[in-house]
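What you see is the complex with one protein chain gone and the rest in place.
We just call them A and B in the order they show up, numbering each chain from 1.
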Amino acid sequence: MMSFYNVLGRYKNFDFERFFEQTSDESIQRIIAKSRLTELDYLNLLSPRSEIYLEEMAQRAHRLTIQHFGRVIFLYTPLYLANFCVNQCVYCGFQIKNELKRKKLTLAEVAHEAEIISATGLKHILILTGESRRESPVSYIRECVEVLKKYFTSISVEVYPLEEHEYAELISAGVDGLTMYQEVYNEEEYAKLHLAGPKRDYRFRLEAPERACRAGIRTVNVGALLGLGEWRSESFFTGIHADYLQNAFPEVEVSISPPRIRPQVGGFQPGFKVTDKNLVQLMLAFRLYMPRGGITISTRERADLRDRLVKLGATKMSAGSCTAVGGRSDSESAGQFEISDERSVAEMAGMLYGQGYQPVYKDWQML
Amino acid sequence: MKDVFKIGGREINSRLLLGTGKFSSNKLIPEVVETAGSQVVTIALRRVDPAYEEENIAAYVPGNCILMPNTSGARNAGEAVRIARLARAAGCGDWVKIEVITDNRYLLPDNYETVKATEILASEGFVVLPYMSPDLMVAKKLVEAGAAAVMPLGSPIGSNRGLRTKELIRILIDEIPLPIIVDAGLGRPSEAAEAMEMGAAAVLVNTAIATASDPVAMARAFRLAVEAGRLAYLAGPGETQEFARASSPLTGFLRD
């Protein structure tokens, strides 16, 4: 099986501007009605010209989402385990050059946070660390998973890229999901934004989801951090990455996240603007391209916008989030970025019921 | 733009593949092949029957055609491999249609044995075209095994029941990066046209032409249908529009 790195290589010198100039209203209308979109159909829907068809795309995306997922939104919450980091990513609050209190949860603190979270009813958790194989090695993550297993039925990891056998180790400890953002798929931009540390290895990160799939992970979630690169091409790459994974690993549940960059310690200004309308267009285009693909919307987005996105293809949302290590029991600590939707799990559930949707706290548990 | 059709690296100028079984007389075959415009023609390998001396079918197939022996009669991968090797040794070239059938009631192919035979023959340098029941996972395994095309059935062999497996074949066309050739069951030119409109790379027809009252005329009808279907596919037919339904706008809140 060809690596996604090689798939992406086909678009190395692709002229997106020129492609967008050549789109036509007829082809966009035809694509919106198609039952199976090609890669380039998807790119058509990401074009500036497609913006005038957003409502048509939205109606279809809404129906497709209900058809494949029902009127439900899966809820999860992130739990930051450690913020030690050896990388110098210019946009990240946890990067090595930033002065902040570095901390790593003890196993007792992990259990304490888990108790606070599980009191809200959530059964799905996403655990995160910075990249430090010394402070938060795989063995530490595994020990945390062993604690969390007692509280949660689904544990996903969003940690530095691992080797296949390390993924296998975490999976056997109880991890069933992987979130791995490539941050920016454009390789030159990637090099400019990741100044130091192991994260400079673009390909090792890009191929991490493949390694996790080979190791037997159940779900993978990929995405680009929107604002770091030109959003239309970055969304295109995210979509074809998801499609590649779904083809190569038909047994894995594949989803994307469209995280827009948020203010953080360090004050980085993103180079590319991504408006609400842009965000909606990429969600709709992806829904039409991969009707069964998941779309995860985090608390990076404002409450009023998230309420609208429920009917625009979203399938999973975070709730009651906190991006600081130990932040649920200690409010002093600085987070990775500022969240926009501060609502509690109960408030989120109320909003969903109000729209005729059911919040799902527990979707899955290994028997 | 030229519409190129390639199998195993070779450019093929006709999307109608033709079978040579069931003709009332082999003498019809040259005219049928010529009228159909076919370039790939299937034949079978049999033990000789001492009771009567049949003619050698290959003599009736125009010399510019690719002879594609099938492995009919094989009940498992080992037998299919043996037949393919014999056919090649007998001067038939590298092309082979794998056909493994263990079910005599419906004549449905054994996908599992077909994958095994494909893997072995592809590794021996054959251009392998496996005949199969349309199944996405099996088709993916055939791709990995080195098949040159995938040939799903439209309905059981010789049944003339048409494109009954349409939805499954559509999935193969969408998902498999090899030519999809609809083989078996196409009884009428309109069904061949339908397969081609959907995006099938080609069709293989035998019974419908061989058993028509006028096989030559039917060969011409299939040729035209295949060409028409292909043209329609390339022309990009308009999608069936969903019925408009009153619903509240979902994107009205966007202002920027």
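By our rule, a residue touches a chain if its C-beta (ideal position, glycine included) is under 8 Å from a C-beta of that chain, and two chains touch if they have at least 3 such contacts.
As a working rule, contacts and distances are computed from a predicted model.
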So one subunit is absent here. Using its UniProt record, which name fits best from "Cytochrome d ubiquinol oxidase subunit I", "Phenylalanine--tRNA ligase beta subunit", "ABC transporter permease subunit" or "Sulfur carrier protein ThiS"? "Sulfur carrier protein ThiS"
For the full complex, can you list every visible chain touched by the one that's not shown? B
Could you tell which one of B:S14, B:S38, B:S72 or B:T251 touches the chain left off the display? B:S72
Touch with the omitted chain, as defined above, among B:L16, B:I57, B:L163 or B:A201: B:I57
Contact footprint on chain B, counting only the chain that is left out: 19-23, 26, 29, 42-48, 50, 53-58, 67, 69-70, 72, 82, 86-87, 89-90, 92, 157, 184, 204, 206-207
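Criterion: only the chains that are shown with their structure count from here on.
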Report, in whole Å, the distance between the mean C-alpha point of chain A and the mean C-alpha point of chain B. 43
Interface with chain B, chain A side, in the complex: residues 30, 33-36, 54-55, 58-60, 62, 247, 250, 275-277, 280, 308, 311-312
With touch defined as at the start, can you tell me which chain B residues reach chain A in the complex? 136-137, 140, 170, 174-175, 236, 238-242, 247, 249-256
